[in-house]
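Below are the C-alpha cells for one structure; questions will follow.
One chain of protein is taken out of this complex; the other chains stay put.
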Amino acid sequence: MIIIAGSCSVENEKQIISLAEKLKERKIEYIRASLFKPRTDPKAYQGIGYNGLYLLEMLRDMGMKPVCEVLSIEQAEKVKPYVSMFQVGTRNMYNYELLKFLGTLDKPVLLKRAFSGYVNEWLKSKEYITQMGNENVILCERGIRSFDNITRNVLDIGAIIYLKQNTNNIVIADPSHSMGNSDFIIPASKAAMAAGADGLIVEVHENPKLSKSDNFQTIDLIQFDHLLEEIGWNK
Amino acid sequence: MIIIAGSCSVENEKQIISLAEKLKERKIEYIRASLFKPRTDPKAYQGIGYNGLYLLEMLRDMGMKPVCEVLSIEQAEKVKPYVSMFQVGTRNMYNYELLKFLGTLDKPVLLKRAFSGYVNEWLKSKEYITQMGNENVILCERGIRSFDNITRNVLDIGAIIYLKQNTNNIVIADPSHSMGNSDFIIPASKAAMAAGADGLIVEVHENPKLSKSDNFQTIDLIQFDHLLEEIGWNK
Amino acid sequence: MIIIAGSCSVENEKQIISLAEKLKERKIEYIRASLFKPRTDPKAYQGIGYNGLYLLEMLRDMGMKPVCEVLSIEQAEKVKPYVSMFQVGTRNMYNYELLKFLGTLDKPVLLKRAFSGYVNEWLKSKEYITQMGNENVILCERGIRSFDNITRNVLDIGAIIYLKQNTNNIVIADPSHSMGNSDFIIPASKAAMAAGADGLIVEVHENPKLSKSDNFQTIDLIQFDHLLEEIGWNK
Partner (left out) sequence: MIIIAGSCSVENEKQIISLAEKLKERKIEYIRASLFKPRTDPKAYQGIGYNGLYLLEMLRDMGMKPVCEVLSIEQAEKVKPYVSMFQVGTRNMYNYELLKFLGTLDKPVLLKRAFSGYVNEWLKSKEYITQMGNENVILCERGIRSFDNITRNVLDIGAIIYLKQNTNNIVIADPSHSMGNSDFIIPASKAAMAAGADGLIVEVHENPKLSKSDNFQTIDLIQFDHLLEEIGWNK
C-alpha cells in the first residue's frame, strides 16, 4: 500500500519538518512536497518555489521521500536531485513534452488523470513517459468533472476497477481533490481501497485552517490516524 | 443491510421461482421482480406485463418481498396488492405525478437517481412522495452519465457519502447499472458499502447468458455468493 | 418557421389574454399556455391547473393555438379539447406511458430533449409516440447539462445540425431554458436558426419581472420584436 501524505504545498521549514516528523512516526515515507502550485488564478499563491529546494534536501536527510509536482521541463531538471517522485498534476496530463522529458529520468512519476480525461487518453499519456524508458509510473484517479456540486469532483471508482482488472498499472486515489471536503475523506478513501486502489495521496496538515491552500479539504493528524486505522495501514 | 437481488425483470414462472428459492437459501428477502421494463427502444422487450401478476403472488407466498418498477399511476394501482416495494427507475425521477401517487400508498418506494440528476433534485423528488404521507423512501445511486465509456455510468460514491453525512436517508447502490459489466460488480459493491451505503440492488440470474436483458452486467449465483461474503452479509 | 411564444405558464385571464393580443398583432399563432409547471421543489408554484382550462378556450376563440405541457395521461385527457399542441417537457422524455398515450391522439406533440438525453434516446422516445399512429412530433433542443454555470444549460447546436442533416424531423430550439438569461436570447436564437432549426419556443412576458417563474430568462415585447426582426420573421 502506497500512502503519500502532506500539506497541499511546502509552506516553510517549521511547517514541513514538523509535519514530516509526525508522518515518520506513522511510518509514512512519501510526503507531499510541492514547491510549485498550479493555480487557476495567476494572482493566487503559487508555492514557495526554488527557495524551498533545501527543504526537500532536509526531508531526504530525515529519510522521507518527497513527492513534488512539476509544471515544466525546467522545474523537473532543477528539482530532480531533491525529489523521490515527480508528480504530474491534472492540468498537465496532456503536457506531452513534459511527459517525454520525465520519461528520460530514473525516478517514479505520479500521473494524475486530467479533469475530464478519458481513461484511454490517460494510458496513452503514460506511454509518452514509458516509451522514453522510464517504466515507473503510478496512476492517480483524482475525480472527474461533472454537473453536480455536492463534491468538488466525482471520484471515478469504475476507472480504478477498470484499470486494476484490465491493466497492470499501480493506481492510487486522491480523496482530497475528488471530494473537496475534509469530512468526506475517510469514507472516500475506504471506498477507493475497497475498489482495488493500491494506495492514496491525501492532504494532511497539522492545522488545516492555517494551510495556505485547500484548507477545506485537508485533514488533521487525528483524522489521519483514523484514516490509517480504517484502511488497515501497517506499512 | 438491505440486499435486493434478482433478474433484470421477471421472465417466466420457472425462472423466477427457481431464483427465488436460491435467494431464500441465502436469506435474501427482497427480490427484483419487475413486470415492466422501460426500454429506450419501443421495439425492445418490454417485460412480461400484467400476465406476471400471479408470479408476484407466488413470490409473496414463498415469503419473498417482490420489488417491482412502475412507470405509471395505472401500473402502480394494479400491482399494489402484489408488491412489497415500488421501484421508480432513473427515467421517472422527475415523473412528479407518479411520485405523488406513490406518496399516497403505504408501501416503501425505491427512488433511483436520474441519469444526470442533481442530488438536490433527487431529494426534492423524494419530497413529492413524502409530502403526501408516505415517508418510506429508499434512495438508490445508480451511476450518472459522463464522457467516458469504460463503465456504463459513473458510480457517484461522493453522492452516497454526502447523503449519509448530511441527511437521514437510507441509501443503496446499484453496481449493475453503474458498472454495466459483471466483472466489476464485486469491487463496486464493496466500494459503495465502504462509502457508507446501506445496501445494494444487484442483478443476479442463474444463467446470465440466458437473461432477457442486461445479461452483460448480470452475475450468477457463484459470483453472488462471493459478493455476499465480501460485504459481510449475514442478514 | 415555427414560433411558439409566451409566458412560462398561464398566470391569469388578464395576463394571458393581453399577451395573446400582442402576439396576434405580431402574427404569432402558437402561444405557450401551460397550466401545469413541473417544478423541482414540490413547494414551488405549480401552475394554475385545471382552473385555467377556460383560458385555453378563450385563446382558441381568439384564433390562437395554445401549447400546453402535460405531465400525466390524466392531464393529457383533460386538456385535450382545449389545446392545439401538447408539450412533453425535459423531465418526461422517458415517460413512455405518457408518450404512448399521446401517440393515440391526433394533435401535434412538442417533445423536448431530456436534461442529458442522448439524441438516439430522443429519437426512440419519438418512436414511442409515432408507433401509436401520431406522426406529428416536433423535437425541441433545450440545452443539455454540463459542468460550467455561465449559462443554465448548453445549447447543443450540433444536435440540431445532426438531426437536420440525418433525419426528416422538425426541430426547434428553446433559447430561454438553454441560456437562462434574457440578455442571451437573441444571439442564441440567431445561432439556432443559422444552424438549421425550424423555429423557436421562447419565453415572452409583457413585464418579465412580474412573471411567476423563470423571470430572469424571459424577454419583454421590445426584445421580442428585436428577435423577430433578427431572425427574419414574416410568418
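As written, the chains take the letters A, B and C, and residue 1 is the first residue of each chain.
The definition used in the following text is that contacts are C-beta pairs under 8 Å (C-beta built on N, C-alpha and C of every residue); 3 or more make two chains touch, one makes a residue touch a chain.
The model shown is predicted, which means the values in this text are computed figures rather than measured ones.
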Residue, one of A:Ala33, A:Met85, A:Ala114 or A:Leu200, that touches the chain absent here: A:Ala114
Which of C:Ala5, C:Val88 or C:Ile157 sits in contact with the chain that's absent? C:Ile157
Taking the full complex into account, what residues of chain C touch the chain not shown? 116, 118-120, 144, 146-148, 150-151, 154-159, 161-162, 164-165, 178-179, 183-184, 187-188, 190-196
List the chain B residues touching the unshown chain? 116, 145-147
Over the whole complex, note the residues of chain A touching the chain we left out. 38, 40-43, 71-75, 91-92, 94-98, 114-117, 120-121, 124-125, 127-128, 131, 145
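Following the convention adopted for this analysis, only the chains that are shown with their structure count from here on.
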What whole-number Å value describes the gap between the mean CA coordinates of chain A and chain B? 37
Counting only Cα atoms for the centres, state how far chain A is from chain C in Å. 48
Which residue numbers or ranges of chain B touch two or more of the other chains? 116, 120
